[in-house]
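Quick one: the structure is below, and I'll ask about it shortly.
Missing here is one protein chain; the remaining ones are kept as they sit in the complex.
Chain lettering (A and B) follows the sequence in which the chains are written, and residue indices restart at 1 in each chain.
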Amino acid sequence: MSQTNRLQGGQIDRSKVLNFTFDGKAFQGYQGDTLASALLANGVRLMGRSFKYHRPRGPISSGSEEPNAIVELRSGARQEPNTRATIAELFEGLSAKSQNHVGSLKFDFLAVNDRLASFFAAGFYYKTFMWPKAFWEKLYEPMIRRAAGLGSLSMQTDPDAYDKGFLHCDLLVIGAGPSGLAAALTAARSGARVILADEDFAPGGRLNAETFTLGNTSGAEWAQAAVAELSAMPNVRILTRTVVIGAFDHGIYGALERVSDHLPVPSEGKPRQILWRIYSSRAVLAAGATERPIAFRNNDRPGIMMAGALRAYVNRWAATPGKSVAVFTNNDDGLRTASDLIAKGVKVSAVIDSRADGPAFSGAEHLRGAVVTDALGRLGLHSVKVKLASGEIRQIPCEALGVSGGWNPNVHLTCHQRGLPVWNADLAAFVPGSLPPGMVVAGAANGEFSTAAALASGAKAAAGALDALGLSAAPADLPQAEDAPTRVSPLWYVPHKGRAWLDQQNDVTVKDVKLAHQEGFRSVEHLKRYTTMGMATDQGKTSNIGGLAVMAEMTGKSIPDTGTTIYRPPYTPVPIGAFAGRSAGADFRPKRLTPSHKWAAEQGAVFVEVGMWLRAQWLPRQGETHWRQSVDREVAATRGSVGICDVTTLGKIDVQGPDAAEFLNRIYCNPFAKLPVGKVRYGLMLREDGMAMDDGTTARLAEDHFVTTTTTANAVGVYRHMEFCRQCLWPDLDVQIISTTEAWAQFSVAGPNARKLLQKIVDPEYDISNEAFPYMGCGEITVCGGLRARLFRISFSGELAYEIAVPTRYGDGLVRAMMEAGREFDAVVYGTEALGVMRIEKGHAAGNELNGTTSALNLGMGGMVNKKKDSIGSTLSEREGMNAADALNLVGFEPVDRSKTLLGGMHFINRGAPADAKNDQGYMTSVAFSPSLGHSVGLGFLKNGAARKGEVIRAVNPLANEEVEVKVVSAHFVDPEGERLRG
Amino acid sequence: MIINHPLLGPRDSQEFVYLGDASLIDRPDWQAENAVDQFHEYLYQRTNPAGEHQELWFHEQGDRSWLVVTRNTLTHEITAVELARDVARRRGRSK
């Protein structure tokens, strides 16, 4: 394919020809092209369709602000919707598709919307589609939704990786145009740690797009030299293809580096993109400026673009959007555009200058005091209508039109902490107002538009920042550069009865803004939300100022009095995958593995997520096809002989010091002061509001040494709470605490043969007979010939049981040793399911019962709240609402018909009462099939339940339209007297 | 945000867990006659200032210090960071 619109020169590497396709058609471009520049060089101006009216569109910019030329890039799982062709770097094999049309890009059936535009004026949908009521969800909305949206997702998992990184610097320079480079050079030469970030792949900013000289070299060459100098310095890091997306608190900036987007696929081991968090002492914002359009009838035709973009395409990429080009301007930039075009050999058919008194221009026909009133050429511009100063209308043929309405400083990052920009009447633009702490603004971003001013302000900004850091800057060595004044005569739109576009992507026209005004949507936020102006993918970069100007005219206010919308991060759109980084899919959160994990995995255990932990849920044996078979077996084996369970996940907190007992006495609602050494006690911990926070056992290993356990779920929170109490409430209690959860591997050994098994591994000098080591005893021992261990005689299962702890690294060895020792007893390892079954059979509360809304009284432990001492939560437990006569009590339930199954989450309704909220008596929290009893059992909270034992009520499950008659019983289903655990 | 830990220097706030108003240090006397009222005020009522706010942060991913951070709730500017233990002692808390 021939590149019919390719010019001479430019910063492209013609030795590297790149093949690519657009809508299936093959093209060629060069290394250094963007998709947009390559398409333009191939004579393609039509690249997309607008959102609402499906108008044919081409690029209006050469940068990240592009609202029109957005495409689906790549294919398969890497399909990337809404990619701006203007910044998509060309690579060999690139494939892109136009988006948002039904039919082809040229013949889009939904372009009918454009014919019906009058019916689709701003906010029309708020006024209709209301009748008949049911039609909204059935007809209207599905229709709207089908038509809406831009690009499409592949619906496949993104195959690429994203990384996150952290960088630190003295000075962050945002933007590598003339001011940014001057700032970076100044700071770097003084030895400061500098990070220079630029969104382009070629640093230089506008220097790459203009024909200015700096000193004796071209702007682009000067930029390259500056980058070369900076790259050689160890205190400088240059991040190209990196957009700074947000200015966050305390000098933290977010930045997105597009590491691999210019490649067909990321190189081996490389991420697609990196989200950087940059910690900077100071920052120089040198983000440049964005040129703004002038609205006129049909100003959205493919071929019409910003004058500065036109210069960039011609100068940097040697591509022209048309053989003959006209320019429409209200400032001197338009004249420069015409000169550049002529220098490149492009025919300039006219320069239409809205200023009657602007400077003269001789290179082409210069129509002063004239405006463009219409553009012709639906799929590509072929001529414009111009209203001359005389009032005469003339049609001028041209394939492209460069429009310059002046420039808007890119103030966005200055506003991310709610700073407001201020209006500069000379520039007819908003410039930075109050700044985030540590930020200074330089160059065009600060309204200093000439190259000389940009260089000087960049150097000055860096010097100021260094000074604030106590570093001294060497005097800047800046080249000579153009220093033209900015002369702009504001012109926002050309009045006409036709439609003139403000927000091109969202199809918001001057008429829409006027309608919004007519209907009272006059504040800038109402205007935005009512018309959707500024809500497109460019977030108003190319549209907002024009809309504000129209509204200001309507209300008779000034533009600054009309206001601006809020600038929000990110500066340009960021893939969601980049914010997630590696924490996606299976790696969403780390996995914590128990010490016996490897052993359990070898046994074929089924694992379950318990917070971040993976625990063995059950361990199926050969022939077991249903989980209940495994669980029932594990329970039966444990209750019948002995079972082992890894309980390492339970929180373990070491509490030491002379005041340790007093500390625990205040942390728990029940007393701990008099717990003897060598004994364990159950403790119930309340929140200050009197609700149960956690429970567990505490062992007194020495006068001044306790070990407290927490539930798995609350291990972190309980420790935090204890530190709060220690440091903030009682800072002079002499007590130290430390979490030892990960220091100890802990196993429960339960069942009638538990002692016999343990006696085989506990070293013989330790007597663990019932007399020497009774129920609720504890002690430090050794096992397996000298390995230090802790033994606690506590039971969650209700059996004769111990918990034995060894240093974590011996956990795997211990479980293997115990299984070996237990072989003669047919010992089993049981998982969390069997653990749960046995605790339900014993009526122990667990996470389902300690749900944050249950008090000691609800849990049947009201009597434990000791009123003779101060403890967290005891005072507020006294409130009337927590002591009502019909308070919920934890009780047991069994089905009247033993064959029935109970379900957690059933509600209780009295017999004969309608099943409705008024008659709700409580809810089932935990259920299990009890292999010991041969039927379902449940725990639950029942109003006044403690006094209702023996009563038969209904457990209802309206979700499944079922109910079961249940008998209210004691929660202690198995061995209610507790004889087994004392044996 | 960055919290300048009095012992460890500047740390990312992501290392910390936030609790709330530093008035949570001022736990009432359980034996006071209107103890329930006092505890109700202590636990549930907040001045919630728009401006300078003293608040409790726990260095969970660090040295496990509770800190009292003085931070402006309008600008997020941090003007002081102290160990909560020191603040608690200054407010008369002991054992």
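Following the convention adopted for this analysis, a contact is a pair of C-beta atoms (placed from the backbone, for glycine too) under 8 Å apart; a residue touches a chain by one contact, two chains touch by 3 or more.
Just so it is clear, contacts and distances are computed from a predicted model.
For the chain of the complex excluded from view, the name given in UniProt is "Sarcosine oxidase subunit beta" [choices: "sn-glycerol-3-phosphate transport system permease protein UgpE", "Sarcosine oxidase subunit beta", "Cytochrome c-type biogenesis protein" or "NADH-quinone oxidoreductase subunit K"].
Among the chains on display, the ones the left-out chain touches in the entire complex are A, B. Checked against the hidden chain, the listed residues A:10, A:175, A:203 or A:254 yield one contact partner: A:254.
Across A:17, A:112 or A:130, the residue that sits in touch with the chain not pictured is A:130. Contact between chain A and the absent chain runs through residues 51, 78-82, 118-119, 121, 124-131, 133, 136-137, 141, 144-146, 148-158, 160, 162, 164, 246, 248-249, 252, 254, 275, 277, 416-418, 511, 515, 518-521, 523, 525-526, 529-530, 532, 535, 537, 539, 566, 568-570, 573-577, 579-581, 583-589, 591, 608-610, 687-691, 693, 847-848, 851-853, 876, 879-883, 903-907, 915-917, 920, 923-927, 956-960. Where chain B meets the chain that is not shown, the touching residues are 1, 13-14, 18-21, 36-37, 40-41, 43-50, 53, 55, 71, 73-76.
We take it that only the chains that are shown with their structure count from here on.
Annotation: 28 Å between the Cα-based centres of chain A and chain B.
Chain B makes touch with chain A in their complex at residues 1-2, 17, 19, 24-25, 27-28, 30-31, 35-36, 39-40, 43, 56, 58, 60, 64-66, 75-78, 83-85, 88-89, 93-95. By the touch criterion stated above, chain A contacts chain B in their complex at residues 249-252, 279, 417, 437, 659, 662, 688-689, 716, 720, 723-724, 727-733, 870, 874-876, 878-879.
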